[in-house]
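Apart from one protein chain that is not included, each protein chain of the complex appears where it belongs.
Note that the chains are named A, B and C in the order they appear, and that numbering of residues resets to 1 at the start of each chain.
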C-alpha cells in the first residue's frame, strides 16, 4: 500500500513542473566556475587520500588533509567529534537554512593496486580505495567551498557544513554522529557515492544488524573423559543449523550470513569457546528486528541444547535508506542540466582493459545520466551508514560514474580508476551536481519545505534508535 | 571400586563350600518326579499359549490358561492385579518363607511361524512367540506345583507364589506390579528366560527409559507465507541433531536411539506437529537419569530454536538387573547337579537347518551348563522388566537353551523351536532347576539370609522409583 | 529485461483499441440467453457433483454426470482418455478454429461441510469441494453448449471442445492429457477458477516438482551392535540439513518444503528405511530444474555420508502458467461488458457470517470486476496443472468470485458457498464470460492470431517435457 502510494507520488512528481528556477542558473554557473578554479587542489587532495589508503578509524592523515584544507578555505573546523578522532565538522556561514554534505575517506584492507588496468599491488598486502572513498571527500568539500564563495560574495545566505565521516566500511561513523545529534539541525543533507552509473538514487538500501554470537562451554580431554566436557562448538553448530532452518521462515527479502571466527583450539580438548560473526539484513529495519528476535531465541536454545552459555552482542547496524523522492527529482534535474560525463578514448580503453582483465563485457565507461527510476519494494543487496542519517534529516543521495560497468566493486579496478582521470572526472561531476543542487536548496524555500514534508510524513512517530553500543567505537589495534 | 569388590565377592563364593546340602537331595528328587508326572499337561499348556500368540496386554487366553491350571492345582488365584486384566498371582501355602517365581506370556507382532526349520508363517501377519514366552509360564508354574506337592505332603513349609506378568515386550507389566508392592513380602524371587545357552546369569541388563518427544508448531502455506509458520519438524530435526552431538558427551556405555513417528502431513503446509519415540539406556539407572536430564534440555532448547512447543513424556523404563551372586551360585550348583540338556540327532538337525537358513555357523544346540561368569562392568545390550523386581526383592535369574546358537532372536527360529521338542526340553530343564533351587531356598535359612544380606548391601538407601506414569497402563486398541 | 518488455506490451495493449467488435454483440447476447435457458440444469449438475465430493482419480460419478449431460446435448464424448478412467473429451462441430475449455471436478479429503455459515460436516470425515471444483465443469460445459447452439443455428463455425480433467489436486490429470497431445490442435484454450475476486488473470503461477526421497540402510540392534547398522534416518536428517542450507543459495523466489513420511519403526532397531515427500517450486520451470539438480546432489551426498542408498523419484510437477496478455485483455473486456456480480443481502450476510466465524474482516462478497493488473516478476505462492496446458496451446484464464474475501481456501467456507446461490452465481458469471469470449475467438481471426503470435514468441524453441512418470497415473486404493 505504502508502495503504491509512493509510486503514485513519483508519477506525480515526474509530471509536475520542474523544480529548477531560471533565476538560480547564474549562481549555479558561478559555483561551477569556483570548482574549476579549485580543480587542481581537489584532485591533489584525492590523490593524497588515495595514497594514504587508511582503513576505518585509522584515517588520521586523510581526515587531517581534508580538515586542514577546509580550515585554509575559511571554514570553522571541529575535530574529533562523536568520540572518533578522525571525525570532524567544517562549517561556514550562519543561520538557516543549514545544508550539510557528507564525505567518507576510509580504505579497504588488502586491495592495494597501481594505477593500471591489470591487477598489481601498489604495496603488497596494503589497503586500497576499493570503494572510491578518496573521491568522496574532495568532491563534497569542493561543493561546500563553492557555496562558501557565493556566501562570501553575499549571493547566498545560511550555513554550509561538511561532515568528515570515518569508518563507513566497519562500525559506521555516521551512526555515532547521528546518535550524538550532529545532524539534527540540518535542513537537508546531501551525499553521493562513486559507482558505475550516474543517477539520482531512488532505491533504498538494506537495513542490517552486525552481531557476535559466543558460546562458552567446559573443557575436557576429548579421548579420556569427553563426558565431562560441554562443547562450545556443539553450541555453534546447533546455532547455525537453526539459523539455516530459519531461512524458510523469513520473508524472501531477508539475508542472513555468518562466518565462524573461532571453533576450538585443538582436537583433543572439548572446546571451551566458539564465536560467530553474523549479519542479518532486510529491506526495512522492522524486518531486521523481527528476524533478530528469532535469532536471539536460536542462540539461547542452542546454548541450552549443548549445555553451554550463549551470548549475542550487537556490534553495529544500519537503517534502510529513506529515499526522498522530491530530493531525488531535484538531483535528477541538476544532473540532467549538467549532462553526461565525457570520456576520452584513452579512458575508455583503460576501462575496457579492466573489463577484459576481469572477464566482463567490454562496455567501457557509462557517463550517461540515467532516467529516474521507480522505487522498488526491495532494494538490491547492500547497506550504508548514510541510511542512518536519512532517518534523522532529509537526505538526498546520488551516484557518479568512477569505474567501468560490470567490473567488481570493493576490488582493484575501483582503486585503479580512483587514482587517475576517470576518478578525477567523477569528483568534478559530483562536486558540480552537489553545488548546483545546494544553490536550489539555499534559494528555494518551497523546495526545502516539500522535501521536509515528505520526510516528516515518512518518519512520523518514528524514534531513531541506532544499533551501536554505548560509548564511542573502540579504535582498532595497530 | 564397587566392581572390584564384587569381583572379590565372586572369587570368594567360588572358593567357598557348596551351598547344596545332602539332606535336600531327596526332596529335590521328589520334586523332579512331580514335574515328570505333569509333563504332558505342561507341554500342552505351552503349545496352547504358542498357538494363541497374544501380544502385550492382550494375552487374555494365555493368561487364563495358566491361571485356570493353577486353580485346578489348588492354588488361590487373584486375577487382574495392578490394574492389568491379564496380570495375576497364584498362591499356595502360608507363612514365611515366601518364594515367588515369574512367568511371562506375551508374543511379538508379525512373526508368526510354523514348526519347521525354514521361514514360513503359521498365519501371515499374525504374532508369534519369538522370545519364547510360551515356555516361560508353564516351566515356572510347573516348579510351583512341584513345591506345592512337597508342602501338601508336609515336606516343606511356607508360601509359594506364581506371578503371571504380562506385557514384558511393551510397557513392562512387572513394573506396575512392583509399584503396587506385589513383590514386597517375598523372601526371594526366581525367574528364567529362554536363550541359546544354559547358565546362571551373573551379567546385569541395561537400565533404560522409553519416552516420547513432541513438537507443536504453527501451520502456514509453505509456498505462500512460510514466514507465518513455525515448523514442528524443524524442532524435531534440531532435537535429533543435539542428541547426536550428545553422544560425544556421554559415557561409552550409554545407548540412545529414536524413531520419527510423525514428521508433518503434506509438503505444502508448514508442519504443525512432529513426534519422536526415543530410548536412552545405560549400564545403570543413574547413568540413564543423567543422560535423560541432558535430553530434556535438548528438547527444550530445540523448541526454543524452532519457535515451537516441546514436550517430553516418559512412557516406561527398566532398572538395570541387580545380580545376586549368592543366588547365582545356588542356581549354578543346581544346574550343574541336573547336568546338560541332551538333544536327539533330529533336534540337532532341526537346529542346524535353522542355522543354515539364517546364515550362521551350524553349531547346533548347546545344552551344556556354562561356567559361572565374572560380572562385567557393562552388560551386553538389552533390558527387561525383571530388573525392576530385582530392586524390590532379591531376584535369581538363569537362562535355559531353547534355540540354536547364533540364530536371530525375536525372530522366526525362536518361534519354531518353541513349538516343538527343543522348547519342551527347555521347559522341563527350567522347571527342574527352579524346583531344586526352591527346595534349597525353603529349607536353608542360611542361604536365604546370605542372599538377603547381599541384596540389602546393594540397595541400601535406595528408594525404588519406577519410570511408568500414574495409573494402570492403557490397553492397546483392538 | 523480459519482464520490462512484457510490461511494455501490457501498456501498449491497454492503450490499444478494444478487442471487442460491435458485430459480435448480438451473438454474445444470444449465448447468454442460451445459458439462462440451461440455468436449472447447470445448477443441478453442480449440486450433484458437490454432493458426490469425489477425490482425485475417484471422480467416477462426477465425471459421468458431466459426460452424460454433454452427450445428451449432442456432443461426441470420448471417455477414459490418457489412461485415466475419469478423464474425457466432449466435442461438437468440425474444422477450425478449435476452441477448448477445461473443467475439473475432484474434491478434497476430510473437509465435508453443510451449506451453512458455520463449520459443521455434512458427513464427518468425508471429502468436500473446498476448491470449488463442482462449479468448474458445469460453467465450462454450459459455455460450450451455448456455443454449440450458435453453431447449430449456423451463426458460428468450427469446433468446440470440453475437456473433463481429473485429479488437479493430486497428480495433475491435465499433465497426462497434455503429454498425450490431446490439446495440441486447439487454437485457444479457456479456463477459469473459483476465487474470492473476479478478474482476468495476468499473474503466473509457480512451477513446481513433487518428488520422493528414500533412504535404504541396514538394520542392527540399536543397543547391542549399532556399529553394524547404517541408519536410513541419518541419511534423511543429513538430506534435510543440506536442503535447509540450500535455501541460502537459491533465489528468493524458490520455495522448498518437505514432510517426513517414514523415519524408522522402533527405537531399538537402527532404521532400515526412511522416506521424505518434497516439493520444490520457483517462478519458472528453469528455476525448479536448477534447484532440483542441487537437491539430487544433496540426496546422493546424504546417502554417501550415512552409508546408505539414496533414491529420488519424481511424482509429478507443474509448469508456471504462461500468461497470454492479449487473451487476458479479451477476457477483461468481456468481464467488464458483463459487469459485476450482484449479491442479495442474504448472500452478503451469509458471507459475513463466514468471515466472522473464521476471524477475518467482515467485508462480505466482492463481485466487482478487478482492473487488469501488470504482471509481476514472481507469482504469489501456488501451482496448477492448467499451467502445463498453457505451454502447449495459448491459454486464457480468469477468476470468478464464489467465496467471501479473506476466508480460508481449501476449507469449509468454500464448500459451504459452493453448495448454494453464491456458488451458483459464480457458475453463471463464469459461463457467460467464457461464452462471450468464445464468440470473439470464433469470429475474430485477428484476435486469434494476436494470441497465437504472443504464445509463439513466448515458447519459441521450447520443448514441452512434463514431470510425470511414464504410463498412466496409478489409481488410488479404495
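Annotations
The rule we apply is simple: contacts are C-beta pairs under 8 Å (C-beta built on N, C-alpha and C of every residue); 3 or more make two chains touch, one makes a residue touch a chain.
Fair warning: this is a prediction, and the values are worked out from it, not measured in the lab.
From the options C:76, C:251 or C:446, the residue with contact to the unseen chain in the full assembly is C:251.
Between the chain not shown and the residues A:293, A:339 or A:381, the one that touches is A:381. Screening C:187, C:201, C:214 or C:237 for touch with the missing chain picks out C:237. Among C:87, C:298 or C:354, only C:298 touches the chain left out of the display. Considering the full assembly, B:248 is the residue among B:36, B:123 or B:248 that touches the omitted chain. Of the candidate positions A:124, A:266 or A:345, contact with the unshown chain belongs to A:266.
Interface residues of chain B with the unshown chain, by the touch rule above, are 241, 244-245, 247-248, 252-253, 256-257. Taking the whole complex into account, chain C touches the unshown chain at residues 222, 226-227, 229-231, 234, 237-238, 241-242, 245, 248-251, 270, 294, 297-298, 300-307. Contact between chain A and the absent chain runs through residues 206, 208, 210, 221-226, 233, 236-237, 240-241, 255, 257-268, 270-271, 274, 277-279, 281, 380-383.
Basically, only the chains that are shown with their structure count from here on.
A simple rule picks the central chain: find each chain's mean C-alpha point, then take the one closest to the mean of all protein C-alpha atoms, which gives C. In this structure chain A contacts its sequence twin chain C using mostly the same residue numbers, the overlap exceeding half. The greatest centre-to-centre gap from chain B, using C-alpha centroids, is found for A. Between the CA-based centres of chain A and chain B the separation comes to 72 Å, rounded to the whole angstrom. Rounded to a whole number, the gap between the C-alpha centres of chain B and chain C is 57 angstrom. Each chain gets one centre point, the mean of its Cα atoms, and the points for chain A and chain C are 47 Å apart. Multi-chain contact residues of chain A (touching two or more other chains): 241, 245, 248.
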